[in-house]
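Reading through the structure tokens given below for one structure.
Of the protein chains in this complex, one is absent; all others appear in place.
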Amino acid sequence: MSVLNSEYVLIAGVLLLIVLDIFRNRLNSGRKDIIQYATLAILVLAFAVEIMFGDFDIPFFSTMQYSQFVNGFILFLAIAIYSFLLADSRKHSTFIEFLFILAVLGAMLVVISSNFISLLIAIEMISLASYGLVFFQKSNANLEGAMKYVSISFLSMVILIFGISLVYGGTGTLSFGATYTVNYLPFIAGLSLVMVGLAFKSTIVPFHMWAPDVYEASNGAVTAFLSSISKAAGLIAMVRVFFFAFPASSAFVSDMFIILAIATIFFATFLATVQERIKRLLAYSSIAQAGFAFIGIALLNYSGVSAAIFYIFSFAVADALVFLAYKVFEDAKIVYKKDASKMWAVSKVGVVCLFIGVLSLTGFPPTIGFFGKLLIFSALLSNGYVYLVVSLFVILLFSTFFYFALLRDMNPMENYKSNAKRTTSIRIKEAILIALTLALFFGVVFVTF
Amino acid sequence: MLDLILLPMLAAFLLIVVIGEKLARSYAIAIAGCAISLGMATYLFVANFNSTTVDSFNWMSISGSNFLLSLTGTNLSLGFSVLVSFISLMVLVFSVFYMRGEPQVRYYSQMSIFIFSMLGLVLSGSTLLFYIFWELVGVSSYLLIGFWYKKETAAAAGKKALIMTRIGDMAFLAAIIVLFLSTGTFSISSTIQAIPYLPSSIVLLTGALILIAAMSKSAQFPFYTWLPDAMEGPTPVSALLHSATMVAAGAYLLVVTVPLMSAAGLGPVIISIAMITAFIAIMLALHEKQIKRILAYSTIESLAFMFIAVGTLNAGGAMFYLFSHAVFKSLLFLVSGVLTTLFGVYDIYLLRARKLTGSWLMWPAFIGLASLAGLPPFMSMFAHVALAANFNLYENLAFLGIDFFTALFSFRLFFVVFNKGRGARLESEMADAFPIILLSAIAVAGGALAFYFNSIIQTTLSFGPFSLLSVVASVAGAYIAYALFYQNRSTSILKYFVGAASRLAEHGYDSIIKAVGDAVVRLGVMVSELDDRLSRAFELGADYSLALSADSRPIQTGSANSYIIAIIIGMIAVMAVAAAFV
Amino acid sequence: MISYTDVLVLTGILFAVAIYGIVSRRNGITFIISAEIILNAALINFVAASSAFNSYDGASYALLTLVIAVLETVAIIGMLIVLGKRTNSVSLNKLRNFRG
Partner (left out) sequence: MIQILGLLVLPLIGVVALLVNRLMCLGARDENIVLYTALATTALLFIGMFVGFQPFSVMLVPQVDFAFSFQLNGLSLPFMLLATVLPILGLWSAVKEIKEKRNLFYLLYMLSYLSLIAVFMSSNLISLFVFWEIVLVAFFFIIAFWGEEERRGRASMKFLIFTQFGSLTMLGAFILMFVYTGSFNLFTIQSLISQVPQTISYVIFIFILIAAIIKMPIFPLHSWLPDAHVTAPTTGSVLLAGVLLKLGGYIFLLFGVTLLPNIAHNLMVPLILLGVFTVIYSTLVASAQKDLKRLVAYSSIFYMGLVFIGSATVSNAGINGAVLLMVSHGFIVGMLFVLAGLLKEKTGTRDITKVGGLAEKMPTYAMFFVFAVLATLGVPGLSNFPGELLVFLGAYSVYAIALVSLVGVLIATNYYLYAVKAVLFGALKKTAQKFSDISTMDAVQLGAFSVFIISIGILPSLITNLVGVTI
């Protein structure tokens, strides 16, 4: 049965795409449609396989009880983001298709990897593919984003590798869940370096600094990918390493994580309050969301981690939604918050979806963002962190402030008419946005306590 | 009994909702309502004589305790309601003459509401209902006093009256609450019966609170200043409110709660307050030139008499004086109303120039003022005697002086207005002549009632040496008034004496009250600035944190190198924390 | 005989040197070289630990990570080439349009 792993589908798909690409070039037809539709088909197929059969244990990779859910929503988001990408423009090079599938594959492998080396490889797959995705349109803005992303990513990778080598030196094995004898000093040092290496991907302060710039510099769909799938993978890797691999690693991990999470939430929220550009605001908000998920992981117990996983799901969907929705308006040259009221003329559906997405990010019921926060607070309160919860309440006020300032700026102007034409492309995009919006309501069925 | 009090309310409802300003003779409805009420009250009084009837209604029940509202018909309450509806009827009839050309519906509906409230108050058998009507009386008097709202002074007077009386209302409410929680009942009779079993602190507290309520309603010192100002209202309003009804409600409250007052030992306090009030009222009345304000001060003084009677635990005397005062004071107000409408002036010295002596109004005025002075053989003389039934020697002596000065200022009014010039002929018509004549007749002959009053409430008429002496003092006062004001002898000594006292009492005291009011407002302004600052503090907090955020934006320099350094710093920090844990 | 602890000290020093290099230089190429020093330290760690534990796991991990690192290096050098072409510089601070 293990051959039915959705990851295999993706690998086979990539190979198939390469063959098709060669074949296409031979025929000199030059048409990319077939590649693009094939990519979509592969993603859909992988999604179908995933939800029907789930994942299976294979060497270096083992499934956990949440992995089917996480891989499922990663694939779901991948389908949404990729179809949006297609609806947006079809002129890009076919490399993007390969890279996209590889990135998704990497994210899925992160979720089920059970060894540091496989984890490293999976993360590298995401990173390498993301470089290409960020450099999507090869513009100067893209170059700047890619440059920052690559250099930070490279540094984080070497730190991660160094940390892994120390962990290996401390324990003698890199397999998660193996019994090990600990040489304490290199183990702790290695673990903290692993933490640093992984924190980059999940944008934890102070390792987040690339994120707003890269999010802003990239194409909207790529931003959606980075802020949802890629970040979710980074956070899941944290769960994998610190909760499942070294469950009782040491007391300092929990405290350290809480400090980092609080720093993330506070810093990102405060910076988000003063942004004028919508995309940058959303970028900072996405960082703050990661902080909330991280605080669940920090508890390092079952309720905290399951809350964190649901929270990751909730903000990944919402972030994908808002960045994709904003892409529609970005194309209509709406960059600053003060122009937000022109959005209505571009796409009403888009505005409503953006509205609901932001509500979910703020944590307003009945969206899954609310249930995510509910689970996080519940996990914190059942572990006795009352003061922490109160301080989170306070910081949530600031996030409410900037989210609602954005929503208020979307005040519909009755007399403004946009000259943007309503094309089929916009209709398809709106359909995708609606699908994601519905997920914000119906995703609640995946809540676990 | 409920229908009895509801009739005026029904009239008011009809006037406001159904009729509006369309009907020219809308007074007919109000008069009809009041007249039927009078008829019913008389019928009930006669039919249920010496028996007690109770109408009771459960207002609401809160977890077992019932809020009973009840109307109780006793000889006293029904008798008082006859008086109230009678005086109201007289005043309403007079209003047909006086209020011609004024907004009819507003006036008659407000009057009807007032009559409804007053009748309800008189008949209330539960403290709660008593309080309800007590407040309604206050509120409708506010509306009536401020009837000519275009006049700034009238509007201010209404406001002052309501605020001053509301101080007492709040005290009364507190007293009711305390009594209810100590006795578990709102019924007045049960409460009175329970008094001996209450702790003395509760008795003293409630007694004091009720006394404050009565003082504010009856315009006793230190609350009296609203009453003279209330003369800004139409004269029929003054005739109704400040004779038989509103201000008398305070005295009535004390009459009802005499057992409480005696248990609390508040009698001497009441007497001294009332004496002070009477003294101040006399001074001010001697000083005053406006006819209505003189009458207002005399009302304050008369109310003080009733308080003194209650202070000596002589409820019957107070009640009888209340009845007699109702008659002659409304008579006096109606007379002044006729004079002021005809001539448009309130100043007694300006009225003197009209040469009124010999006109038909002189006789009712004389009857009223002689009653005020307690001269025989008018009804008021008997009331004075009844009043003094329980006096001890010192009180009697003090009262002689009061009698003297009362006669002095009332006859000052008479002799100034009805002076040597004669010859004015006054027109009269049914609407003003009928009430005045009827009231005069009662004021003259009502003394006979004194002998029957005992069946309404325990009253003793004991003619003794002091009865005689007080008549002598009154006559002396009247004569000196004649000498000073009719014959225009020198008044400088009196002026000097009265002027000093009145300056002290009027300006000094009024300014204190004003200062208290201003202080509250100024405190309000201060607190409101504080509140603004508090409100701004929240905004400032938000602004500062936004500014802080804006200042921290340069942390994101945009240069990859600094991002790398941030990662290194973060890494070192993480490792330092880890090292600290190891 | 070199103990594993001595190797750890060596790699620690290498790590510190590399960190100093990264912090002190802004040039992209220097950055890559410094980062590669960390990588080398990691590889030494793997191999030393492998011999200390008497297993070949570590050595194979070292080879695997080497491949990954090469891929990363290729990617970053490729980016630097594009950067150099467009801006005539390989400084990491050249592009600063997005900030704040």
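We call the chains A, B and C, going by the order they appear; numbering starts again at 1 in every chain.
As a convention for this text, contacts are C-beta pairs under 8 Å (C-beta built on N, C-alpha and C of every residue); 3 or more make two chains touch, one makes a residue touch a chain.
Just so it is clear, the structure is predicted and the values come from calculations on it, not from any experiment.
**Student:** Tell me the shown chains the invisible chain touches, ordered by label.
**Tutor:** It touches the following shown chains in the full complex: A, B.
**Student:** Of the residues B:170, B:353 or B:515, which one touches the chain left out of the display?
**Tutor:** Once the missing chain is taken into account, the touching residue is B:170.
**Student:** Just name the one of B:5, B:162 or B:478 that touches the chain not displayed here.
**Tutor:** Of the listed residues, the one touching the omitted chain is B:162.
**Student:** Going by the contact rule already stated, which one of B:2, B:521, B:548 or B:572 would touch the omitted chain in the full complex?
**Tutor:** B:521
**Student:** By the contact criterion defined above, which parts of subunit A meet the unshown chain? Give residue numbers in ascending order.
**Tutor:** Contact residues on subunit A toward the absent chain are 359, 364-366, 370-371, 374-375, 377-378, 381-382, 386, 389-390, 393-394, 396-397, 400-401, 404-405, 407-408, 411-412, 414, 444-445, 447-449.
**Student:** Touching the absent chain: which residues on subunit B qualify?
**Tutor:** Subunit B touches the missing chain through residues 58-63, 65, 106, 128, 131-133, 135-136, 139, 142-143, 146, 149-150, 152, 154-156, 159, 162-163, 166-167, 170, 173-174, 177-178, 180-181, 517, 520-521, 523-525, 527-529, 531, 534-535, 538-539, 542.
Please note the rule applied: only the chains that are shown with their structure count from here on.
**Student:** Where the centres are mean C-alpha positions, what is the separation of subunit A from subunit B, in Å?
**Tutor:** 77
**Student:** Using Cα averages as centroids, what's the distance between subunit B and subunit C in whole Å?
**Tutor:** 96
**Student:** Return the residues of subunit B touching two or more other chains; collapse runs of consecutive numbers into ranges.
**Tutor:** 553, 556, 558, 560, 564 - these are the residues of subunit B that touch more than one other chain.
**Student:** Which residue numbers or ranges of subunit A touch two or more of the other chains?
**Tutor:** 147-148, 151, 155, 159, 185, 212-213
**Student:** Which part of subunit B faces subunit C closely enough to touch in the complex?
**Tutor:** Those in contact with subunit C are residues 553-554, 556-561, 564-565, 568.
**Student:** Give the list of subunit B residues in touch with subunit A in this complex.
**Tutor:** Its residues touching subunit A are 542, 545-546, 548-550, 552-553, 556, 558, 560, 562-564, 566-567, 569-571, 574-575, 577-578, 580-582.
**Student:** Across the complex, what residues on subunit C touch subunit A?
**Tutor:** Spelled out, the residues of subunit C in touch with subunit A are 4, 8, 11, 15, 22, 28, 31-32, 35-36, 38-39, 41-43, 45-46, 48-49, 52-53, 55, 57-58, 61, 64-65, 68-69, 71-73, 75-76, 79, 82-83, 86, 92, 95-100.
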